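What you see is the complex with one protein chain gone and the rest in place.
The chains carry the letters A and B, assigned in the order they are written, with residues numbered from 1 in each.
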Amino acid sequence: MFVQQLINGFALGCTYSLLALGYTLIFGVLKILNIAHGDVFMVGAVIAANLILFAQANFLIALIGSMIGTMIVGIMIERLTIRPLKSEGRPLLPLPPLITTLGAVWVLQELVIKIVGAQVQPFPSLYQEKNFNFGSFAVSSSQLIIIGVSFFLMFCLHVVVAKTKWGKGMRAVAENAKTACLLGINVNGTILITFAVASALAGAAGLLVGLSYRAFSPFMGVEIGLKGFAIIVFGGMGNIWGAMVGGLILGMVEILSVGYLASSFRDAFAFGLMILILLLKPTGLFGSH
Amino acid sequence: MLEVNDVYVSYGHIDAVRGVSFHIMKGEIVTIIGANGSGKTTIINTISGILRCKKGTIQFLNKNITQMAPHNIVQLGLVQIPEGREILTTLSVQENLEMGAYCRKDKKRIQQDLEEISLRFPVLRERSKQPTGTLSGGEQQMLAIARGLMARPQLLMMDEPSLGLAPLAVENVYQMINQLKKEGITILLVEQNAKKALLTADRGCVLESGKIVLSNDAANLLLNDKVKEAYLGAEKQV
Partner (left out) sequence: MINPYLESILIFAGINIILALGNYFPFSAGLPSLGQAGFMAVGAYMSAVLTLKFSFPFFLSLLAGGGMALLVGILVGLPVLRVRGIYIVLVTWGFGEAIRVILLNIEYVGGSGGMGGIYPSTTLPLVYLIALIVAIFSMRLKNSRLGRAFQAVEADQDAAESMGIDLTKTKLTAFSLGAFVCGIGGALYAHYALYVEPSNFNFFLSSEILFFSIIGGGGVFVGPIVGAIIFTALPEVFRFLKDWRVIFFGIVLIVMMVLRPQGIISRDFYNRCSNSLRSFLLRKGFIEQADDL
């Protein structure tokens, strides 16, 4: 029973990690909280659902489609709500982007409501669910896909951040934007690419969450939003390992709490973890940038 | 090579730089000396494109770079070594050097340069894989200079290279600068340590409250009474 819960939690945690990575990448290069990121995730789920429903897309196409779609939305958010706030030589203060991205949440969520309606809708299924039994626990095909795809994407991200030009540039900008400028790094371009990558990951997470919960709604962005922030506060803002590990931990804690405590307090655990780490080690488990 | 014409830079309502003009020719070392807050870093950051000037023009290699984006300016070969070194601590020494060549595309030459640089800066070669936190102030300055050289600059701008360094380290830094001078690298040296700067440079400008008040050959400035009183008197302990 315990192992089963752990596996369920791990699968859920993978999706959380993908989402948290986006938050942490954006915080790393801009030092701001992008509240609209949760809605980007939601848009990913919506796009994937519609691709499967109306274009008979298979898993791969739905994945690529939602990632491209969310990439575009993410870039638009950066161009329209963040870029206009920057000015010469002065650093970006944290509150204005918070407000503009909050405005973007309002716009995005409402637009989606107008297009697909406000109710929770069933996410179309792609394959026959199969369970692989291992004695005292079982792993479903959904969970295998989620864990597989998540780890693949996280591995790709790791390689990209460590080896590519963008990755190195991003790490430089995250540490010291002014010096990055002086090294010839196109800071604005790097930020744009960071947004694109973060949003694509959110899109993938949207598809995976839709598949595992069999449902999606325009409100899932805000619902998951606070959890995303809680994870990066817990793991360390701007810290990629922190986002990955934090997401997995939250997933497992949530599922275990449902199994052993009341299910109605599940959503409060994210918040609890956040308060805990703020009181004990405010820079986060792995330290922030 | 570099022409700064009548440049005005302000922070909000505060005018930091007022009508500054000077030029640098190939192979020269020009120094700008002045007290804290006189506007030296502002000028250098404006040339690098990090700040925008209200009025005036800046030309580099006959191109107008006044409105150019900072990363494009670096690609032209105008490289700044910032005040306080600004080493990237999340990268190793080696990676910092590689970052210096970020905007270059010639992979093979970059490899060659990396090897040359480590020959020239033996201290860095010893510590190449180490995190940068283990370097002393003087070693960090060497790393910053090496990193700047990795970009194969046409013009190297150094903002207060002696700041915060022990006298021995300052000696080493200036030995390196003199070495670069012999190799014909054009340098703009911004300094508070007027004596060292004027001894090394060919020409100098004195900056006070955002304006250039004196401009002459370095040798003459060293003998100038006003300069001696204001900037050289306090340098006795160097």
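Worth pointing out:
What we mean here is this: contacts are C-beta pairs under 8 Å (C-beta built on N, C-alpha and C of every residue); 3 or more make two chains touch, one makes a residue touch a chain.
Just so it is clear, the structure is predicted and the values come from calculations on it, not from any experiment.
With respect to the full assembly, the chain omitted from this view is in touch with A. Among A:Val3, A:Ala55, A:Leu85 or A:Val120, only A:Leu85 touches the chain that is left out of the view.
Residue A:Ala230 is the one among A:Met71, A:Ala230, A:Val245 or A:Leu285 that touches the chain missing from this view. Mapped onto chain A, the interface with the missing chain covers residues 32-33, 80-81, 84-85, 94-96, 98-100, 102-107, 109-111, 222, 225-226, 229-230, 233, 262, 264-265, 267-268, 271, 274-275, 278-279, 282.
We adopt the following convention: only the chains that are shown with their structure count from here on.
Between chain A and chain B the centroid-to-centroid distance comes to 42 Å (mean Cα coordinates, whole Å). If you check the complex, the residues on chain A that touch chain B are 88-89, 165, 168-169, 171-172, 174-176, 178-179, 181-188.
The touching residues of chain B, when paired with chain A in their complex, are 11, 45, 48-52, 69-71, 74-75, 79-80, 82, 86, 88-91, 95, 98-100, 102-103, 147, 151.
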